[in-house]
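Of the protein chains in this complex, one is absent; all others appear in place.
And now, chain A:
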Amino acid sequence: MSDMMRLVEPLIPALRRYARALLRNPVDADDLVQDCLERAVSRWHQRRPNGDARPWLYAILHNLAISQLRQRARRGPHLPVEDAPEGSLAIAPSQDQGLRHRDLMAALDKLPEEQRGVLLLVTVEGLS
């Protein structure tokens, strides 16, 4: 149990980052991370004993996120990034960077969920 605390706790900020990058909505993202942590706690004993906790946690979070995004897609179009409240974006863009940031987010939004997830995992989270 203390083993789990030691290995999982330091990863929570990065898990939040990935969830928010993928879902955009900060509340949904934190709920998803909570689901992920609950799963990790209940399945801690099922993971390979010497396996790395990091990719294992990202895999749980990624699968939860993708299934939630698919559910959302079935229920109707999600909030386009232009209409998203300012605080839900990762950063409040400064004027000269704003356009570029929006283009980036819009481009990211156009990717299919699975590809967006993988891109973020590799590029932002540094998973290989």
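Here is the rule we use: a residue touches a chain if its C-beta (ideal position, glycine included) is under 8 Å from a C-beta of that chain, and two chains touch if they have at least 3 such contacts; residues count from 1.
Quick note on the criterion: contacts and distances are computed from a predicted model.
Per its UniProt record, the hidden chain corresponds to "Anti-sigma factor" from the list "Alkaline shock response membrane anchor protein AmaP", "ABC transporter permease", "Anti-sigma factor" or "Electron transfer flavoprotein alpha subunit apoprotein". Note that of A:R17, A:R47 or A:R72, the residue touching the chain absent from this view is A:R17. One chain is missing from the display, and on chain A it is touched by residues 1, 4-5, 8-9, 12-14, 16-17, 20-21, 30-31, 33-34, 37-38, 41-42, 90-91, 100-101, 104-105, 108, 119-120, 122-124, 128.
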